[in-house]
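Excluded from the complex is one protein chain; the other protein chains are retained at their positions.
Showing chain A:
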Amino acid sequence: MLERKPLLLLWSGIQLSLLLLLNQAFALWVSAVFAVLMLYRLLTVFKARRAVSLGLVNILAGVIALAFFLQIKQSGVLHFMLQILLLAATARLLALQHLYEARQLVWVHYFLIASCFILHQDMFVAVIVLSVLFANLYSHYRLFSVATAKINWLQTGRAALIILPLWLGMFLLFPRLPPFWQIPNTKAATTGLSDSLDPGSIEQLVQDDSPAFRVEFTSALPAREQLYWRARLYEDFDGRSWQVNTSRQYQRGNQITASNELSVSANLTDYSIIAEASHQRGLFALATPVSSSDNVFIAPGGMLSSHKPVSQRVSYQVSSVLAPVVATSAEEQLNLRLAPGNPQTKAFATRLKQQYPDTDKLVQALASYYSQQPFFYSLTPPRLGSNSIDAFLFDSRTGFCSHYASATAVILRQAGIAARVVGGYQGGIWYPEQGYLAVRQREAHAWVEYLHQGAWHRFDPTAFVAPERILNNLDSMLPEQERALLNSGWRQFKLLQTLRQQFMHLDYYWSVWVLGFNDNEQRELWRSIRRHLHLLGYTLLLISVIAVAALALYLARARHDKTLPAAAKLLYQHLAPLLSTKQPQQPVSVFLQGCMAKYPQYSPLLSDIKSLYDKALYQNDASALAQLKVELKQHRRQLRRLHRAIKNA
């Protein structure tokens, strides 16, 4: 049976797609090794060569497994296990000879297919994984079926329909168990804002159209100027780049309380966020988050953080007060530290401080300085020298939000005002029909927070240089050629963009309804079921009454049908128009005999049908019945022509 080429091809295809799906977990050389093994297998299939001997495959697999083991430090345990599993499948396919081996292979495939969901959760991949699963199911079916058996698609569809309610029920009601074992953390390339901000880092993000997170507001949508999604606090400055103070950012801190002058309950903004996998712990929130769902926590500085790096799409709920974050005493010291260099800036700051001893005034002056002096907003700023802040402020005056934020924070610190750079996202695209806000990587932004009267106030210098950047979006305020840079490639095709947008919406619903259906939601569902129990009772009663009625009807019909033997039923089913011309007392065979004379061109077919029918009906010949069924189905078209002829006659 294993000489069957299609099955071998199918399995090779499944393994290749698994390799592509799991590729993310493999180093380049690992993928290359797998690709070579699989391509060699394909080659042997096409050349109809025998499978590789088991001994050789064992040695080969042993060597490769050892190599995998040696680099376990780099790959991590989880990826190592995935590698070993895929290696087992690939090696097994290389030396496949017996039926039981093929069965093992199919089961390992199932496991590998399921493990794809460790790495991917989006809908597109889910569809691909589903089709790979179907391919594997089909191969499984073929393993146990006889060679001539064909899949009856109608029957398969019916089976799928029957299983659908069960499947939905399982999805909705099956308890969401905590994982039985810990999945080891994976090391993967991080995406989104990083823990270090240097002038170039946001530039790259801005070119990236992929979504960072999506927000659904349970309360009203805040004004666009309020949509500053805080993600990172950059508090350490080394003279060139800003670093996150990791000891603070990801520690569980005291519960943040909103500043007292705000009546907390009235001004709460409730929203839930679905964040894409970033392989970092930092998450997103507006202004001052006061409470959140259990899977995330609020770190000092009002930052949201996940307990573990976000390696899968995560959904969480936050309530924020749209007010400045309250400062702690330690923070002030932390954010007054100065880095050496940038003398011009230092002088400028000192001058400013002398002129405006009041913090409010000073910040206003700085804002008007930005808007009045010829500062330019650009994605392609010139390179800056060693005293980068000096060079930017007094020489090039062309830069991006990170340049402005960085320079502003330095000026404020020089002027004795505690200040820090905040990295995050600004704005987003609001889809009113779908009711959610999509924030893409290109919405990445950096701004400044300064300490004033015990709270961190936001100051966004970019808003004064290029107010449109905040009010509209990036495209509208860039010069022509830079807009072209953003809209290069496929982005210029309208249709593709629309499709992409539609897909994004679909993906959103997938996240909300499928991925977001966690134990909380499930508990909620149970609760609502309990609440509507009486309604449910009536519904069940109604359903059972309908079911009983349907059953009675079915049984009555079945009894009526019972008077007709199977062969006759079959014939009446397929030859109804012809048989309607039969006189009631005439036996079917006699009638068919008459038809053969009446329609000579159909007489061979009718004669076949008649003899099979006689056998099936009068001799209780089951094989003749089956043959009759086949015959009737095969000549459906011819019979249709005959029926048309009868109708015309």
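Keep this in mind: contacts are C-beta pairs under 8 Å (C-beta built on N, C-alpha and C of every residue); 3 or more make two chains touch, one makes a residue touch a chain; residues count from 1.
Rule of thumb we're sticking to: contacts and distances are computed from a predicted model.
> If you had to name the missing chain as UniProt does, which of "Cytochrome bo(3) ubiquinol oxidase subunit 3", "ABC transporter permease subunit", "NAD(P) transhydrogenase subunit beta" or "AAA family ATPase" would it be?
"AAA family ATPase"
> Could you tell which one of A:A65, A:I429, A:A455 or A:A568 touches the chain left off the display?
Considering the complete complex, A:A568 is the one touching the chain left out.
> Looking at A:Q104, A:Q497, A:S589 or A:S603, which makes contact with the chain not pictured?
Residue touching the absent chain, from the options given: A:S589.
> Considering the whole complex, not just the chains shown, which residues of chain A touch the missing one?
Touch with the absent chain occurs at residues 563-565, 567-568, 584-590, 614-615, 617-620.
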